[in-house]
Each structure stands twice: as C-alpha cells, then as structure tokens.
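First the structure, which I've put down as structure tokens, then a few questions once you've had a look.
Here the complex is missing one protein chain, while the rest keep their positions.
On to chain A.
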Amino acid sequence: METNNSNNMHSNGHGSNEGEIEEMDFSHSDFIEEDLATGLSSKDVKFDTIIGHIEDIVMEEPFQTIQNGFLEKYYKEFEDTEENKFCYTDIHKEYISLIESYLETELKKRLPEFCMLEFSQQLQSRKKELEGEIFEILLTFSDFMAFKEMLLDYKAEKEGNAIDLSGGLTVTPVQDKLNLDGASPFCITGKSLQGP
C-alpha cells in the first residue's frame, strides 16, 4: 500500500499558506479510501488547486484594478458602430497578453512550482471535462465581440450615456423648478412639436 502520498491531503486548500506539512498517522488507511471514493488522483487535486487559484485571482481587487486601468487607457478609441477599426484587434491582443501574463505571475506567487506549459498540457488532456463558470470567464477574455462590448459599456458609463435609473423615483417640487428655470416643467414647448 502506498504511504507516500501525504501531499494529496494537503494540496487542496486554496491560497492559504500551510507551511509545514503535519505528520500523518499512516497506521489507519482512511485517507486512501477517501481518495478512492472521490476518485481523485494527486494530479486531479493539483489541477483543481490551480483552477481554484485562477478563480480567486480574477475575483480579486488587483485584477479589477488592472482591468480598469486598461479600459481607461483605451475606451476613447472605441466607437459604438457596427464596423470595427483595425486598432481594436491590436488592443484586444494587448489585453489578452496582459491578462495572461498577470495570471501567470500571480499563479507563480501562490504556487511556486507552477508551470504554465505543464498546465496548458493538462488543460488539453482534460479537454472534455472543462465545465464551469471559470472557463466561461476565461473564454470571454479572448472573445473579440465580448471585448468590444466591454469597452463600449465602459465608455458609455464614462460618458454618462448609460441609463441612470437611480433618479427615477425622485420627487422634485414643481415650485422649485419654476423658480430655477422660469418655466413650468410641464409646459410643452413648440419646439418639440414642430415637424421638420
């Protein structure tokens, strides 16, 4: 019986720095049975750990900061037209490599032994089992239309074109309006009724 796989039990935690691995009591074999029950090999656990870290990374604030910095830098280039400018493609490529290198750097910080090449190979061998929100999120990063939409949304927000419903139910006294504007807010002016 294998007794040399205590790592299996410990590599499951996300992000926490566990430090020294505790001495295990190998005399009773509960943990082996557990492994058999879940059908997880040490490779599975390692893979799941990496995915768990990726999930954490993209939800954390530094990631959002980087993303916002990128949007801020480029949103002015984007226009809400059907036709796309060639520069969008370059900007999208820059975005993809920014995200990729950030993920890699962060993963190496959290898992010093992390190797992107190895992880990429694992991904490819698990092709059929990649399900879940994190994969959808990662796929969105490389989807051009989703990227364009994200920039246009950001731009609309920046330029105040987004529909603001927050003031929708505010009651403004008519009297104040009258004093400020010198005209009743209920007056329909001729301008808007005139045809071309």
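Descriptive notes on the structure:
We take it that a residue touches a chain if its C-beta (ideal position, glycine included) is under 8 Å from a C-beta of that chain, and two chains touch if they have at least 3 such contacts; residues count from 1.
Here, contacts and distances are computed from a predicted model.
Its record in UniProt calls the unshown chain "ADP-ribosylation factor-like protein 2", which is the match among "Queuine tRNA-ribosyltransferase catalytic subunit 1", "Anaphase-promoting complex subunit 2", "ADP-ribosylation factor-like protein 2" or "Proteasome subunit beta".
Checked against the full complex, the one of A:S41, A:N68 or A:S97 touching the unshown chain is A:S97.
Within the complete assembly, residues 82-86, 88-90, 96-97, 99-100, 103-104, 116, 119-120, 123-124, 127, 130, 135, 138-139, 141-145 of chain A touch the chain that is not shown.
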